[in-house]
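Complex shown without one protein chain; remaining protein chains in place.
Labels run A, B and C following the written order; every chain starts at residue 1.
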Amino acid sequence: MSATNEIVQDHGQHHHKDLAHHFDTLEQQHDANTLGMWAFLLTEVLFFGGLFAAYTIYRYKYSAMFEEASNHLDITLGATNTVILILSSLTMALAVRCSQTGNSLWTGRWLLITIAFGLMFLGVKFVEWKHDYHIHLMPGKDWSGKDYWHWQYAKKAKDMETEAHKNGSAEHSLPDRKDVLADNDPSLGVRGIQESQQARLFFLLYFCMTSLHALHMLVGFVLIGIIAYFAYQGAYSPEYYSPVENIGLYWHFVDIVWIFLFPLLYLLGAHMGH
Amino acid sequence: MASVSLESETFKKFADVAGRDNDVNYLNHDHSITSWLFTLDHKRIGLLYLVTITLMFLLGGALAGAIRLELLTPKGDFLTADTYNKAFTAHGIIMLFFFLIPSIPAVLGNFLVPLMIGAKDVAFPRLNLFSYYLYFAGSVIALTALLLGGVDTGWTFYTPFSSTYSNSYVIVMAVGLFVVGFSSILTGLNFIITVHRMRCPGLTWFRLPLFIWGIYATSVVQLLGTPVIAVTLGLLGVERTLGVGIFDPRLGGDPILFQHLFWFYSHPAVYIMILPSLGVASEVIATFSRKNVFGYHIIAFSSIAIAVFGFIVWAHHMFTTGMSPYAAMVFSLLTFSVAIPSGIKVFSWLATMYGGSISFDTPMIYIFGFLGLFTIGGMTGLFLSTLGTDIHLHDTYFIVAHFHYIMVGGAVLGYMAGLHYWWPKITGRLYSEFWGKLSAGITFIGFNFTFFPQFILGYLGMPRRYYEYPDEFQVLNVFSSAGATILAIGYLMPLVYMPYSFFFGEKANSNPYGGSTLEWTNTTSPPSPHNFEKTPVVTEEPYHYHGKEAAVVSH
Amino acid sequence: MATTEHSTHQPAPLSLYLATFGMLMFLTILTIFAGFQNFGMWSTPIALGIAGVKAALVVVIFMHGYSSSPLTWVIILASMFFMTIMLGLMLSDYMSRGWAM
Partner (left out) sequence: MFEEFKWLPEQASTVAPEVDMLMLFIVVVTVVITAVVAALTLGFAIAFRRKSESYIPAPWFGNIPLEISWTLIPVGICLVMFSWGVKVYSNIVIPPADAMEIYAVGRQWMWKIQHPEGQREINALHVPIGRPVKVTLTSEDVIHCFSIPAFRIKQDVVPGRYSSLWFQATKAGTYQLFCSEYCGTEHSRMIGKVIVMEEADYQKWLSEGAESGQALQGRKLYTKLQCVTCHTGNAEAKAPNLEGIYRKHIPISHIDGVKIKDGTKVFADDSYIRESILYPNAKVAAGWESIMPTYQGLVTEEELLQVIAYIKSLNQGQTPPRTEETPTPATIQNKSPNKEVN
């Protein structure tokens, strides 16, 4: 391949202040940045994809237990979080829109509002995890092998909750661990180790997926914060706003992951009666 | 350029010591240590990778030497069983993740991708430097795992051995691989965007050099496959730390799922190693035959085809695991689909040489070796995609020989060919042709001596990863170990004459081999810091030698 | 190839974003409602279908898929394609395990 003629290129001159030296035009730079983010999201899809694959296989192998285990998650909290996250996606879209129109002030504001919704999401998530921990749904070293009383405990807690619900009381107490252990008679136990193991796999995948998702949100907060700072400084203009657009793409991706996680984790067993 | 006058003082001082010419180039424009360690210049980052992966290669090679020494006799006498297991695990991990995967993409790719497409740099120079430091951090973590006591799981980390039974530093190693995986992802991402968005005017897709097609296809695999191994190793770490059953059947998990997830990346990873080599072969054969590449479009598409087909064949590593026989048949058929584009490439190269004007410089000698070894490696792959024979050959030395023919015979010889071919461009110096050809010849002979006996060993049934073996396998093992010493000499020679040439070699002109791509025709050797004085404009297809001769020769 | 095809960077109307948000809310309610019905083996496909529509809305409107380059769409489709390959071929093993030879 020979380049027979060459065009003169003026190095270091007529460069827009936001144009990096190795790009020729802002347009090229913007395209490269956006495309780079999309390619990164492709990697992210496959990253979560590994977990979705594990979920799919175990869901296929242990479908009944997965539905039952799913029933122990709180749909109300899950749905609340879905709404919050979609709201944050909307505010993020508005932030990008403001940066396109050159409204730096509102770009920054919408970004901060997005972080606020994100924090709300994690707050709800934290409450939920805490509850899961108290009713022994969090898989850990002690929930291994034959010690399947954790699952018995979770089931008992759920029964008590349903009972309290029926009686019209919002408050309900948690079961006593000793009672659960006393009832934990394998010779009578219809539901044994296998159930416990399969339920634990569900909760393990639940915790892995939701915490990986939460980790992405935490990273998002930092990045959004930085970009909001620059937005307030007036760093972005209708000609140069690709950082805002890219963080937007990232945030929407985080939203999409949740859009799939919500039905797969929370609604799986809803039809079994809640 | 404004910067020249600023640097001229420093430049004069050091350039004279190194005996450099007086042009400003990327090597001599700034000599400070920080200008190397924090460089955003893709060429310098390529050299940083070159130094680091060479060190890793030496370590991996030393481990291979220990393995071959142990296998000289049937009884375990040189290493203990445990040390041997840790040695082959470390050999596999270092050679695959820390040498082969970054070899051509990160060294030659970094140096050449912007040069070959007429760009000033990769699309994201900071990300590029970050990738290097991720690689560096990953290496440090992996070496830490080795220093702590090593890992004895084999590079495949099969569960439940790795998740429950192994008492070695699996998690540290997994973290190292996780980190280096992200280095690989970000490098691939950078190249994809660079090829898409940074090509110079007139350089359409079908005017791209085939090396760029190879790197592009590789980058796609890196982007799609690596995250899956990252999350799989993450799950392995969770299982090991928390003692919960994701892959351990005693706890309700499924060990075969681990293999599915592992090979979903690790089979395509083979193509991360070999595709760039195939690209180098196309470049070298065209240049040293002075001829356009036969079937350019088909070769370009076959790279993409190999990359995509690479993702649908992974379960051929699992035919004996007790997977569904029906799925085994499907995967066997799909596996053959990779053979076709590979074959097309080899035949097209032969047609390129046909009627050419072939010169026997060192890179071409390496590529002759590459052609032979890659062909044997590819052909022996057919034994393994065929179900009936795979059952017998699986997990024997046949497999070991097969993938070394592909990964060493194919990938490493391609890398050596590329390194020799572009060495004048990288350093501005010529190495000794005599020593170059000698090392190529010795490597080829030593390689065959080492690995061909292993095909027979495998057919006789010797399982892999044995540190002791029944007496009847000794003859071939002795052959193999003897060959390894020859191979080691072949590898060590370039480590002497290439650095020597860097300092004392004859000065190279901008295009010593008559290459036709932009890095030869449009810039100096070594290139200036910003690659091109003027942005090139491409007006014709690559490898356009013909027509230029009209004034010289008519035929 | 310094410049590429010109893509529109005109901001979309505010109403479009609000309408999309409304649609996403509606689909969230729909998927919860569907979750409580017993559709047997169709439960998951229905849930995934609704989630797919929601994801498509986010990609097309919020992520400006409607004005993105064809290359962006290649990336989007590639992510779906490779996920399908991974899940499909893995399931092909598990689902055919029990078949008699």
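Points worth noting:
Everything below uses one rule, namely that contacts are C-beta pairs under 8 Å (C-beta built on N, C-alpha and C of every residue); 3 or more make two chains touch, one makes a residue touch a chain.
Just so it is clear, the model here is predicted, and its values are computed rather than measured.
Across A:Ala64, A:Leu105, A:Val127 or A:Leu218, the single residue that touches the chain missing here is A:Ala64. Among B:Phe403, B:Tyr469 or B:Phe532, only B:Tyr469 touches the chain that is left out of the view. Note that of B:Asp41, B:Asp152 or B:Glu239, the residue touching the chain absent from this view is B:Asp152. Remark: the omitted chain is touched by one listed residue; of B:Ala137, B:Ile304, B:Ala339 or B:Ala482 this is B:Ala339. Residues touching the missing chain, restricted to chain A, are 62, 64-65, 67-68, 145-147, 149, 181, 184-195, 198 (touch as defined at the top).
Not every partner is drawn; the one left out touches chain B at residues 76, 81-82, 85, 152, 154, 156, 158, 160-161, 164-166, 249-250, 255-256, 289-292, 294-298, 320-322, 325, 328-329, 332-333, 336, 339-340, 343-344, 346-348, 350-360, 368, 371-372, 375-376, 379-380, 382-383, 385-392, 394-396, 456, 459-461, 463-472, 474-476, 478, 545-546, 548-549, 552-553, 555.
Everything below uses one rule, namely that only the chains that are shown with their structure count from here on.
Steps from chain B to chain C, minimised over paths through touching chains, total 1.
Once the centre of each chain is set as its mean CA position, chain A and chain B turn out to be 36 Å apart. Contacts with at least two other chains are made by residues 24, 28, 31, 35, 39, 42, 46, 49, 53, 57, 61 of chain A.
Across the assembly, chain B contributes 196-198, 200-203, 224, 228, 257, 260, 264, 535 as residues in contact with two or more other chains.
Here chain B touches chain C in the complex through residues 196-204, 224, 228, 256-257, 260, 264, 311-312, 314-315, 323-327, 330-331, 535, going by the rule given at the top.
Put simply, chain C touches chain B in their complex at residues 1-2, 4, 71, 78, 82, 85-86, 89-90, 92-97, 99, 101. Of all residues in chain B, only 1-2, 118-125, 185, 189-190, 192-193, 196-198, 200-203, 207, 209, 223-228, 230-232, 234-235, 238, 242-246, 250-254, 257, 260-261, 264, 516-518, 521-522, 530, 534-544 touch chain A in the complex they form.
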